[in-house]
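This report refers to the structure that appears directly beneath it.
Every protein chain but one is kept in place in this view of the complex.
Each chain gets a letter, A and B, in the order it is written, and its residues are counted from 1.
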Amino acid sequence: MEQPGKRSWMRQFSIRTTIYVYFTVSALVAILLIGVSLYGRLTSQMTATIQEENQALLNQVNLSVDAYLRTIMKLSDSLYYGVIKNADLSAETVNNEFTLLYDNNKEQVSNIALLSKEGELLEAVPAARLKPGLDVTEEEWFQNTLERTDNLHFTTPHVQYLFDSTGNQYRWVITLSRAVEITRGTATDQGVLLIDITYGSFQQLLDNITLGNSGYLYVISSGGDLIYHPRMQLIDAGLAEENVQAAASYRDGNYREEYRGETRDISVKSVGYTGWKLIGVSPERGIALNNLKTKLFIVFIVAFVLYILALINSYISTRITVPIQKLEKSVNALEAGDLNAEIHIGGSYEIQHLGRSIRDMAERIQTLMKDIVAEHESKRKSEFDTLQSQINPHFLYNTLDIIVWMIENEQKDEAVKVVTALARFFRISLSKGKSIIPVRDELEHVRNYLMIQQKRFKNKFTYEIDAEPETLELCSLKLMLQPLVENSIYHGMEFKMDGDGEILIQVRRREDGLWFTVGDNGLGMTEEQVESLLTGEAAVHSSRGSGIGVKNVNERIRLYFGEDYGLSIDSEPDEGTTVTIHLPALTKEELREKEGL
Amino acid sequence: MKGTRGRFGNIKRFWKTVCLFCLLALVCAGCGGSEKAEGLPSVRIGVSLYRGDDTFINNIRGELEKRAKAYEQETGVKVHLDIQDAKGSQNTQNNQVERFISLGCDVVCINMVDRTNVSIIIDKAMAAGVPVVFFNRQPVEEDMNRWDQLYYIGVDPKESAVLQGSIVADLYEENPEQVDRNGDGVVSYVLLEGESSHQDSVIRTEWSVQTLKDSGVPVEKLTGGIANWERSQASALMEQWLKEYPGRIELVISNNDDMALGAIDAIERAGVSGISLVGIDGTVPGNEAVEQGTLLGTVASDKEEYAGVMMDIAIARARGEELPEDLVLEEGKYYWVSQEIVMKKEK
Partner (left out) sequence: MITKREKIIWAVYGAALVLLFLASSTDLIIKERENPVYPISVVIEEDSDDQYVNFRKGMDQAAMELNADVSFITLYESSQAEQQLEMLRREKQDGAQALVVAPVDEGALETALEAEPLEVPLILSNGDGLAEYASAEVSVDIREMGRALGGEVAGRHGSGERILLFENGEETSVKGRFEEGLRESLSQAGFELVSVSGDRENGFRNALESLCYPAEQDAVVIALDPDSLLETAELLEESARYRPYVKGVYGRGTSIPVLNALDEGWITGLCVTDDFSAGYLCARLAVDGARGTLKKTEISLPFYYIEREALREPRYEKMLYPIE
């Protein structure tokens, strides 16, 4: 019964949809789980890898910057220890050596100059003059260099202004200076050896280095001045910003900082000797598979896999569910009443089994129904026969004849007896249509019959009815004894001439039921006769009898009371015949219970 | 029995739908493609100079710009001239060439910083199919022979030197005292040389002096130095020499005008006179100095011709046309610009 309301539509889902939905949903969940976890994993893996690479790159750059500075410092050393120290500047010139060293380092070096303590230009390669009006001794770096004689001094980048230059050129340089000892004759004096490093060559080391997606690196001095930045000019002009102040305070290591709304990973590495710091910046957001196309691709993969799964799923479910559906259709047809509907056998073996079972059951139902119909049919026939026999015309005519003869012969009393007996006989025959009557009534019925027949056959025989009193109220089948007696009379008694025919009817109650016997000492029957009696066609009416055969009685007994009960014949030719009837010992109440009324 | 139809019932219809969708997609994609701006024909030329403050190079640059504008006005074809300064760094120049190619230049004109290091640029140009016109600093023959779309425009250094030498030689012939000021029968000179790696320096130096010798001028070299084509370096050197050889220097032979002018600067500062100077190039300031009499003479290359030939080759190649018929290239690659002596015009 379908319940109305919202839930009912869920129940309406066929197996196919259910399998389909569950399968698809679980596949989808699985895919999503896999996808998401893989994606997360990949991203974090990539992040880690990129960070490692950035670190490695930073180290690499650090090494190259270090190497670069060392080269210049070595150049300074060579110039000093290799040339200046060994030269007496009053007697010789160091120009050739300077030129040689300059030529070897042309890419990185813009000028090499040797100045005296007083600021006089002693040697310059390539050839150069100091700017007129420029007093070197007043320059801060000059003074610093002479003060701290043990160190090499690096300046921050600046425009070259020491030497006279012409034209449209200006050069950004980093000046490396050191105090030197100049020998002139016998006197030694202090001086300054100066190397101008072209900023461009330094820049080249650091240009075009990207960390990760949009990271970069820059260099600051120990004092927090920018030495190099990819956007240096813009920062100086105020058009861009960098978190230089914070960077200046960092020691070597890795940090995270928030700057202008962005989270960035910062790596700091110090460059040796100069106190400069190399700062690598990688913004967080740079690392992600955030390409639109990649996202679409992932969506595509998921959708595609789903599609394939759905196809497979559909196919599978069809193979399973279609046979069920066909079976269902067959069952529908069956329900509709078409017992001959073709049952579909197919699909998986369970479905086939179901199909076969349903088919067998349908066949059995058909058979059973046929049986029931047959049974009803035979019952009806018996009833009909009984009904017919209830009003047996031949017996009636004969008896009426006797009565007329008696009346004509003025045997009034005899006639009254016979009429009365006849009336009683027919009354019980009808018994208001009931098939089951008490034993007492059945005995009464047969007694009346016997009495009439006795009169007819002019006392050819005698009869006795012997019933236990306790049997009288038990149930008996109507018109059961009379046909047997009829048989006895017509087959046994008729040919007894001397009037010593005997018919004995006995009713006994035993443990296993109710037993009737109808015995006579008549002609008896052969076995074949017994056979034919039992199986003979009930339609063969004895013209003098009631019309119901022995077979009919047997059938009726078995119909009413079951196969366990019935009638049996015992006969000896020339000796007599005894017919035994076995019924269950039931009271009226018991019978009613049994029939479940 | 139900009929068993295909998986989708009508397979044909399914595929038809799919095909329709595909077609739609392709059409959309096609339409979404970029529309090329229908513009006038234009030529894009990238020029990289080895050093922006080299006067000669600067003069050439000016002429290139003039020639480009003239061409534009003549033919209505837009010439996009992109001139960059490599500031003496080969690296920078390589980057500039890369940028030119990526921006779609049809032709590049390169004034090599390091003439021995050309392969990177040639590789890039060949890969992109962009012809290269080298000028003023000549790549080695092996490199030039790598491709038939490489050209070189320059001034024959030997010719320059011989002409330079002949300036002094002719003057000496005419009027020895003009040259040999101190009358000691020897012309004492100092030599200002260009970059040591530049092919022109060596040749010019050699042939200039040789010409003098060949012409029978008695020369004596006092000293020489490398001033790397730069005026300021020459100025510094000259200053030194003036101190070193006071009164002895009679002639300054300079590989180019800039250095000669630098020497003139030093001479003026020192307040000395009586020194003859000769240069090569015929730059604008050089010519002016000749006019003013401070420079004895110079060998001027025809800048207009220089720039003109460069532009002609560049534009022809950029438009995929043949070179002008009257343009004759040595070995199909080299062009030597004509030069002439410039001396003060006697009125």
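General remarks:
Just so we're on the same page, contacts are C-beta pairs under 8 Å (C-beta built on N, C-alpha and C of every residue); 3 or more make two chains touch, one makes a residue touch a chain.
Note that the structure is predicted; figures quoted are calculated from it, not measured.
Touching the missing chain, out of A:A91, A:A187 or A:A237, is residue A:A237.
Per the touch definition above, the residue from B:H80, B:R248 or B:K344 contacting the chain not shown is B:H80. Here the missing chain is touched by one residue of A:H158, A:H394 or A:R456, and it is A:H158. The chain not shown here touches chain A at positions 131-133, 157-159, 161, 166-170, 172, 199, 203, 231-234, 236-239, 292-294, 296-297, 299-300, 303-304, 307, 322, 325.
Contact residues of chain B toward the unshown chain are 2, 7-10, 13-14, 17-18, 20-22, 25-26, 28-29, 32-33, 37, 39-40, 42, 62, 65, 69, 73, 78, 80, 103.
By our rule, only the chains that are shown with their structure count from here on.
In whole angstrom, the spacing between the mean C-alpha positions of chain A and chain B is 80. On chain A, the positions that touch chain B within their shared complex are 99, 103, 107, 124, 126-129, 163-169, 200-201, 204, 315, 326. Per the touch definition, chain B reaches chain A in the complex via residues 2, 7, 51-53, 55, 87, 89, 91-92, 196, 225-228, 230-237, 239-240, 262.
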